[in-house]
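For this view, one protein chain was removed and the others were kept in their places.
Letters A, B and C mark the chains as written, and numbering starts fresh at 1 in each.
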């Protein structure tokens, strides 16, 4: 199952067409309601099976690593601003060549401003700063999207209950990779409270920190139905393209099965809290 | 809002005149009661809006970094004593030039010994060693100062209650930057107990460890009405003068607003303990 | 007392004949039931006094150090695969010479596949992957082995009770040196729960982390009757052969006696939980 982000380098229709399994569409309100409306409609027509609404990015977080690496400057058109950050790029000529051959920085083709075309990547951060998602927005989205809605970025039992009351069929316990709010709890630590609050009324998914098969097992023991992975497959993709992604998933699957056997547990559904020794409040 | 320390390089009247916002005067009993009496009267005439009485410096703390850096020797007139510590100063010629051009070590013009003029900085430490503030002193100060009195350096609920009983309209939870008493608790850890003890009868402020907007949020969630910052603005000041101070405050304000949004909280007054996961006794 | 593993470099009959004390036989189901049946019969005839059934190796764990060191490649016949890992071996010519003189990689003479002879070491890992021990297997083993059976690899009170119900006269609290299941609890931490569950109905042994005499004392205080050591004697063996093993055991014994005296405890049986300050749930 794949979740395509609004902020993606490929047209959502192309991704759907190339997928054999179900694909969900992850919506950001970047670009405003009109851009979102168009994207939702495109996703519906293309056949995406669920809409994932991300609620933990009302503004871009303060990512100090991005500041040190000059992410903003490198994406800009200002050559003088880029200069101090070029050495780290030039020091990797093979990577740079492949990057340029591949077309350089892609424009996100799923954020189309009416009458202006795709939004440049450099503007996405600024646009994010004005796109807080409210429960009000969610009701408006429900009017546009007839299929199931998943709320991503839930970290408390209260928010999970509210999300379900507002019509979500699933919540994703997530802290956005820890890159949004400094000092935010690990999603694994927030998971038990959410699972207890949801109490079977909706599906509970989780992302964040899934590096091995044992991490998936822990999340399931603590109440997740499944997990989302981001870096694991991206590392595989960067290293070896499609084969790399397949290998990354295979590593996780093999490790998951090995860990199950070592636990003496016969199947994933048979996992429960007795298999972990987590300190929960 | 600015709090001017007794131990300052500028005349209190000048600071007040140059400020557009409210200014409080932070009183140390250095120099004895007569010097304090004169300073309180000067602060009253100049229009300071509150008097901050610091109670956590009955003696100078054992600051081992000062010993290693030769702070005492460098401030003295003894050239032989200075010698071992000069290399660290001479190694920074640009700083040294600016320091000398700026007038070198300033005399604290707000501690005036009758018939002797301003007290040399080198004597301030020794003078501090004889200036414990007692509740008795506080009553004497109340007789001299008709305006609001703030007690700075409170770390327990008992001391906070006593301060209010003695007439304080606000307390500052502070451990003096951790530079006074070794092994003292962090002011953030002491804050909940103080806030509970005060229970709305006075304002609770806090200083210590405010480096980011999120630190301000945490303090407010745990019971502070506002926070004081020292190093943050001083670093800005040392780096770029007035512009640096403005930038330091802007960094804190921007980060405060970003953190509020990421928390999904609409305003500072809406913050409460549910937003933090602090272990309190 | 010595426990001989199925995966050993010496014939079980030779080991028994060379031992003056009791010897137990540690059974792995590697090679399938027929190979196991033959080995059990050989152990019975040779006079082994107990059978140790290891239940924590249903599959080989993911030992990343083995991957980095190229254990699989070095054991294989594929010279090209071996190449990248040879430098670490060639850098130790003295060790390499002794290793080759000693006969190189031994074949495990106690896993005899009918009609095929001893199984090559390289295949043992793969074979392990298909040899989960179930309670069903245990009943079948009990039919073959008339003597006492010890279950090794117990980490919970439930498993310990089940093992005793299935006929075990002793359990070994063990996590297989922490090399099987990532994030498994230390056996010392699992020991109190097991000891409480067993409650005198069987013997409780423990292995894992025994490096000093004090470690033995801690295990006994927390409920073990005795401990098993692996690395300690193997280090002695690698360093100085038989004399090294004797010295390793002497170090442990001396340290055990010294620690007893320093505790003011007169004998090993007099040890109990009051001598340790362990946090148990």
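The criterion applied here is as follows: contacts are C-beta pairs under 8 Å (C-beta built on N, C-alpha and C of every residue); 3 or more make two chains touch, one makes a residue touch a chain.
Remember, it's a predicted structure, so these values are computed and weren't measured experimentally.
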{"item": "Among shown chains, those touching the left-out chain", "value": "B, C"}
{"item": "Candidates B:62, B:96 or B:116 - the one touching the absent chain", "value": "B:62"}
{"item": "Residue of C:87, C:103 or C:264 touching the missing chain in the full complex", "value": "C:264"}
{"item": "For subunit B, residues in touch with the removed chain", "value": "55-56, 58-59, 61-62, 132, 180-183, 185"}
{"item": "For subunit C, the residues touching the chain missing from this view", "value": "212, 214, 218, 255, 258-259, 261-264, 277"}
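Keep in mind that, in the parts below, only the chains that are shown with their structure count from here on.
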{"item": "Set of chains adjacent to subunit B and to subunit C", "value": "A"}
{"item": "Farthest chain relative to subunit C (centres taken as mean CA coordinates)", "value": "B"}
{"item": "Interface residue identity across copies subunit A, subunit B - same or different by half", "value": "different"}
{"item": "For subunit B paired with subunit C, centre-to-centre distance based on mean C-alpha positions, whole Å", "value": "63"}
{"item": "For subunit A paired with subunit B, centre-to-centre distance based on mean C-alpha positions, whole Å", "value": "45"}
{"item": "Contacts with 2+ other chains: residues of subunit C", "value": "none"}
